[in-house]
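The structure that follows is given in the form of structure tokens.
Of the protein chains in this complex, all but one are displayed in their positions.
Each chain carries a letter (A, B and C) given by its place in the written order, and its residues are counted from 1.
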Amino acid sequence: MELSFGPEYESFRDEVRDFITKHKDQQAPSGAGSDAGKSWQKTLIEAGYTARTIPKEYGGFGAEPDMVKSRIINEEFATARMPGGLGGQGISMLIPTLLELGTDEQKEQFIKPTLHGEMVWCQGYSEPGAGSDLASLRTSAVLDGDEWVINGSKIWTSTAHLAHWMFCLVRTEPDAPKHNGISFLLLRMDTPGIEIRPLVDMTMNANFNEVFFTDVRVPKDQIVGRRGQGWQVANAILGHERDSLADPNASLTRLNSLIDLMKTETLGGERLIDNPLYRERLMKIQGRAMAMRYNDMHVLSSRLNKDQEAPLARMITKLQGTELRHELEALAIDAMGEVGLSFGSNPYLRGGGSWQYQFMYFLGLIIGGGTNQIQKNIISERGLGMPKEPKIEK
Amino acid sequence: MELSFGPEYESFRDEVRDFITKHKDQQAPSGAGSDAGKSWQKTLIEAGYTARTIPKEYGGFGAEPDMVKSRIINEEFATARMPGGLGGQGISMLIPTLLELGTDEQKEQFIKPTLHGEMVWCQGYSEPGAGSDLASLRTSAVLDGDEWVINGSKIWTSTAHLAHWMFCLVRTEPDAPKHNGISFLLLRMDTPGIEIRPLVDMTMNANFNEVFFTDVRVPKDQIVGRRGQGWQVANAILGHERDSLADPNASLTRLNSLIDLMKTETLGGERLIDNPLYRERLMKIQGRAMAMRYNDMHVLSSRLNKDQEAPLARMITKLQGTELRHELEALAIDAMGEVGLSFGSNPYLRGGGSWQYQFMYFLGLIIGGGTNQIQKNIISERGLGMPKEPKIEK
Amino acid sequence: MRFGLSEEQTLLADSVTRFLADNVPLDEVRKVASGESSDAAVWQGLTELGVPGLLIPEDHGGVGLGSLDAVVVADCLGANVTPSPFLSSAVIAPTVLVAAGQREDLLGSLAGGEIRIGTAFGEAIGARVDADVKVSGGKLSGKSLFALDTHADHFLVATKGKHVYLVNASDCEVTDLPTVDRTRTTCEIKYNNVAAELISDNPDVFTEALDRARVVMAADTLGAAQHMIDEAVAYAKVREQFNRPIATFQAVKHMCAQMTADLEPCRSMVWYAGHALDNVPEEARLLACHTKAHLAEVGRSVSKTATEVHGGMGFTDLLGLHYWFKRCGFNRQMLGVPELVREEAARIQGLAA
Partner (left out) sequence: MRFGLSEEQTLLADSVTRFLADNVPLDEVRKVASGESSDAAVWQGLTELGVPGLLIPEDHGGVGLGSLDAVVVADCLGANVTPSPFLSSAVIAPTVLVAAGQREDLLGSLAGGEIRIGTAFGEAIGARVDADVKVSGGKLSGKSLFALDTHADHFLVATKGKHVYLVNASDCEVTDLPTVDRTRTTCEIKYNNVAAELISDNPDVFTEALDRARVVMAADTLGAAQHMIDEAVAYAKVREQFNRPIATFQAVKHMCAQMTADLEPCRSMVWYAGHALDNVPEEARLLACHTKAHLAEVGRSVSKTATEVHGGMGFTDLLGLHYWFKRCGFNRQMLGVPELVREEAARIQGLAA
């Protein structure tokens, strides 16, 4: 068990800390499109603290991939509450996809402006009829001369109303087996025929949108990979997204907020932390959260050390992490009694209403990113080698 | 909501109480075959408190079926801890089957001696390879002249070592669909070719046996119902057995024993009941147990009143009741700390070791009598009208 | 022996359900929840059915029915996430006024839907320290938090000692306190030396009303949770993924079976608790506590699982399923969270100090 990253990395950590000290007054830039955000992004890229491994020619820092350095950057930025670089699905999902599978022209055209916040993307994967079974998606693209003509709809499209472009999966080969009939297209959101409707969720926020396509025409060459290869293109990077839904360090940070809450809030004249029942629940959750943190270290280690494997440790994070967070938020609500119900404009709101919000949001994450039932299928089939759901007679 | 059974029944209750007072020194007879047991059985039948609805000609009391009277008898006997009549699968399962589907000769030959404890039965249904999927049983009976020749084995056969006779399911039509190839046979346990092996379970008791058949020859007419009808014969009464696995009144009685335990036992100088965490768990279980009691009253009422239906209330009793009891026993064990581990000859054993015993036994009942997974299939399919498990491609 | 609802109770349920289906569809609930309209019209409609006067004796202008009837109505209201001041105006207030034999003149106006009486019971149940109601010389000072019914004309205010006072809403500073569940309203009431009329100094009066309110709240959860199961089962039968209805997946079937197994006994429990309040006084208090707490737990697990069965659709506002989820959540927290109520259950049996 060697938990330090070694002296080389400790000196890298010092560098990062120096940078943070130097920029300690940096405010979180508001909004993806703001000039402040773009300028901070530029500073971070130049220092190598975002877009670190993206080649210089595409506007990145051009370093060799190094998971440890990435982690150190993340850790130090999080500890210092220093704002990170631009996020969003264009940067986190499209750029890696293009780097791996895009044409030179596509790399040239899209990566740099995306990285620098000039070009904002949304993702068009799920459809109302294709959730857990994403590969059954039906939005169609038919080649008409030099253009794809798209009809159908997408759902769960976050930031659709802000995005300039969308990367999406559409069915181009209706007669092929379902996984082989999909293509990965890029399209401008101002193309005629696109309608965006905000999708209100149980938190009463429109975190997502529905996007409808009616005869939307897209140039033929705005395809990544070949026709019918879209499923493989999307899956090349899909796995990474799920892991981030249930970061154990975020759970522990949240747990500390809960402890603070329970030390200060009272009910019936008693501090919440002094109620043995809530304290017991807090400790149970803390134990589980700690287990998840070490599980995460195990996963990281298996990525750093080629002779280590921890496939199960990785597969279970989304299932466990989302349930844990949902229960953590529930404890805060329960312990506060009637006050815990507060939501919206209410002077007794605690944590800015985040306890109820996150309670619901994490129920959404139990469902989203592959429902927890799908997760259990994956664990049992890929992790434990149990048989796939048998084919049924028609 | 009318919870009294009415004046007619209250006077019946008084009669039962008078009987109980008169026999208040009656000891529980030990062993099914004891003379004391047989004599007490005779007394009870004459008074109409056991074998109540079995016709006089077959040795019963010959009353009309009356669920309320049966319940009053059960309630009063339980409250007074008065020993009931003989039990066992011959009386509870075979006699109702014969009454409904047996020939006159079979009724004549078997019911009276069974009822009077002269003839003890065991049940041969489950097989090592046929548990949840009982209808796939393979023990075969082949007609050879005037005799069935049986080969195979049975498992979970309680009292096999004490029984004179077995009623069992065997496959007589190997080419028929599996539910239509089974017959219901009766056979003497001293027939050559039968071997009985005690089956030790996790409580380290041999509550059950395995029974092996090698060319066991049984007269052709020892069949109930027709050839291939055995599945229907067995199912005519199978449902009743499951209900009795999780009697809510037994759970509440047991809960009272747990409360007594928690009021007297101490750990770390504190009465168990004074520990808020165990008290909270106790109250949670009490709430659930009370819900199950009223659910049971609802079921009874739906049987008494033809215009009432409560199919779901009945379907869920085994699933909920067995889990509840398992958790109830677990609470006792947990609350006692190290002492709760006691099992076997140990002066610190509480409740005669029953807490650990029942903790395991009720895990057995979660599995037995249709596993709780099978119960959930039944609830969703028969109760909620959800589709059956689809047929799979071979 | 007949355990269950009478024919009259079934008819009552049918008529309330029919009214709600016709007049308070989900669209109307949305309007009230968003503040676009108030619950006044709904309450007016329910008044025509006699709902506000359900528990008020006939000689005071009510219908003179009992707790089990109130349970039946609450079940329907929960099933339809109906916005209304039912709990405060139709259950708690009449119970207090009748039991105390005070201000019975208000009963007729309550029954007629002319006035609404809110309730501020938090203080007597176990409230936050800064919600501190003080009585001095017939005047109230301090404040109440999360009182029921922002739109009430009067409030019944319970003190720590379980005395109950009546105040006029117009004499107080009433501020709406929004919660996740916008189908019922709660508020902060500030008392600045407000004239208050002592309704009862007998803690039993408070307790009788609280017990009834808890059982009725449990019945509301029963209705809401049953609706969610029904929706989940129906959705699973039509929603297809992987070329088959998701109801054919054992995981989905077992989720529905477990919800049913958890909720079905609750129906009998709520019914019996309603019955016991009026007929089995020696069991009523314990039952009220256990029914409130048990339904709170089952309501939480059912509302979570039913949402999961709906997949992403359950998380959106499109089907409005979250209104039922939040209804269960509100019922869990108000009038005593489960932990607090279970401790009361233990005390009633002499198992806790």
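The rule is simple: contacts are C-beta pairs under 8 Å (C-beta built on N, C-alpha and C of every residue); 3 or more make two chains touch, one makes a residue touch a chain.
On a predicted model such as this, the values are computed, not experimentally measured, just so you know.
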Which residue of A:Q41, A:Q106, A:S136 or A:Q320 touches the chain not shown here: A:Q320
Among B:D133, B:E195, B:D215 or B:D260, the residue in touch with the chain that has been omitted: B:D133
Full-complex contact with the absent chain, from B:A160, B:I194, B:V218 or B:L363: B:L363
Touching residues on chain A - with respect to the absent chain: 1-6, 68, 259, 263, 273, 276, 279-280, 282-284, 286-288, 290-292, 294-295, 297-298, 300-302, 304-305, 308, 312-313, 316, 319-320, 373, 375-377, 379-381, 383-387, 389-390
For chain B, residues in touch with the removed chain: 126, 129-133, 136, 155-156, 199-202, 204, 208, 265-269, 275, 277-278, 326, 330, 333-334, 337-348, 356, 360, 363-364, 366-368, 371-373, 376, 389, 392
Where the unshown chain meets chain C, residue by residue: 249-251, 254
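Note that in this section only the chains that are shown with their structure count from here on.
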Closest chain to global C-alpha mean, per-chain Cα centroids: C
Where chain A and chain C are represented by their mean Cα positions, the distance between them in whole Å: 39
Centroid spacing, where centroids are CA-atom means, of chain A and chain B in whole angstrom: 53
Multi-partner residues of chain B (at least 2 other chains): 276, 280, 390
Touching two or more other chains - residue numbers and ranges from chain C: 244, 248, 252, 339
